[in-house]
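After the structure tokens below, expect a handful of questions from me.
Yeah, one chain of the complex is gone here, protein chain that is, but the others are all in their spots.
Entry: subunit A
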Amino acid sequence: MDFDLFWSSLGPLLLGAVKGTIPLALASFALGLLIALLVAVMRISTSKLANGVGRVYVSLIRGTPLLVQLFVIFYGLPAVGVKIDPWPSAIIAFSLNVGGYAAEVIRAAILSVPQGQWEAGHMIGMSRNQTLLRIILPQAARVSVPPLSNTFISLVKDTSLASLILVTEMFRVAQQVAAFSQEFMLLYLEAAMIYWVICLALSTAQTRVEKRLDRYVAH
């Protein structure tokens, strides 16, 4: 194994993670959660239209490959006159994707909160939205942390697909160095290792958040 190459490529790869992979994942996850919340609220609303739109959205996102979604936005849309740069294309595709998956997580979490909590919120005079924000979502958050962590960890790894639409994230850096040095095994294992370390850190963070949100339930 060529340790010199390992060490000399570690810097560029980490830079790719810090400037590409991590911000891409964070931005897409934040936007995705907003979309998910909106879609989840549509899915539990009494409006047939809102419900239907939400359902079709979730179905489309879950029923088509992420890579295809990415290509439609970056390579497909220019054909109808919509040209979007690599970075925004990636963020749009990833956040739409996260939105579809996380919407179902959040919807299920909202439904897991007992009906009596809605009633108690209404009893003290809260509107539906106030009850949702102050009473229901904080309780739903607790249940949704484990599945949302899964979504986030998947997203971190999925950002490697952005290399295929010319976003300079970690895996694209790895591909470039590998092509130049012909050390494919070394570079791809090195990239895999960095993904793994990031995901380990996320798992630790998940445990902490769960502990914090568990402080108000019996053990």
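As a working rule, a residue touches a chain if its C-beta (ideal position, glycine included) is under 8 Å from a C-beta of that chain, and two chains touch if they have at least 3 such contacts; residues count from 1.
Here is the rule we use: contacts and distances are computed from a predicted model.
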{"item": "Hidden chain of the complex, named as in its UniProt record, picked from \"Pimeloyl-CoA dehydrogenase large subunit\", \"Glutamine ABC transporter ATP-binding protein\", \"GTPase domain-containing protein\" or \"2-oxoglutarate oxidoreductase\"", "value": "\"Glutamine ABC transporter ATP-binding protein\""}
{"item": "Residue touching the undisplayed chain, where the options are A:M126, A:L164 or A:L189", "value": "A:M126"}
{"item": "Of A:T21, A:Q69, A:S95 or A:Q139, the residue in touch with the unshown chain", "value": "A:Q139"}
{"item": "Among A:N51, A:Q117 or A:Q206, residue touching the chain not depicted", "value": "A:Q117"}
{"item": "Residues of subunit A in contact with the chain not shown", "value": "114, 116-117, 119-120, 122-127, 130, 134-135, 138-139, 142, 215-218"}
